[in-house]
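Read through the structure below, which is laid out as structure tokens, and then see the notes.
Every protein chain except one is present and positioned as in the full complex.
What follows is subunit A.
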């Protein structure tokens, strides 16, 4: 698995078809001098405790908290990642507003279904927590494989590779983002957040264009199964 990971990284670094080069290099410099800076305490219950007398944080500087680390009760890793994936030109605030507005739309629709459901049993089946809907929607879009170009003897083949959980999550979000961006670009009424809400809800029920794109990818991987030995 380790060798495969390295191979993937090398390929990702050299490929042209992927469009974006992912650097695997370590950061050369940091604005926080590791000799005098320590990580901040993020968890609320730890914050309320007293520091131990021998703790270095008593006399060293503390790094600034990342914006994703604020200890709010609605912190959700999947939603935070979706915010980062949908970010454009470093506008994280805008992206967060978009995603949260999508969550609001989801919550309103689910709440309405819940309110109008006639029996308690049916009410219990409806998920009104938008974070849970987003998590499951993204989970349903996880692809099992990816296609990478590999050149052998002057011909470039699209070779299926297995992927790990984190990358599958990223690719699911990216597929969803690209579909929604394309739609939002051509719409004068609806915004990106509206389309993300639609897609998340559709994906939650295993429907929608992102699920279709995932199935399409699976089909292509199946068709290119013969090239699997080019993985190298």
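One rule holds for everything that comes next: a residue touches a chain if its C-beta (ideal position, glycine included) is under 8 Å from a C-beta of that chain, and two chains touch if they have at least 3 such contacts; residues count from 1.
FYI, contacts and distances are computed from a predicted model.
UniProt lists the omitted chain of the complex under the protein name "Small ribosomal subunit protein mS29" (options: "Cytochrome b-c1 complex subunit 2, mitochondrial", "Xaa-Pro dipeptidyl-peptidase-like domain-containing protein", "Small ribosomal subunit protein mS29" or "Translation initiation factor eIF2B subunit gamma"). Across A:43, A:88 or A:115, the residue that sits in touch with the chain not pictured is A:115.
When the whole complex is considered, the residue among A:104, A:122 or A:164 that touches the unshown chain is A:104. One chain is missing from the display, and on subunit A it is touched by residues 44, 72-74, 100-101, 103-104, 107-108, 110-112, 114-115, 128-131.
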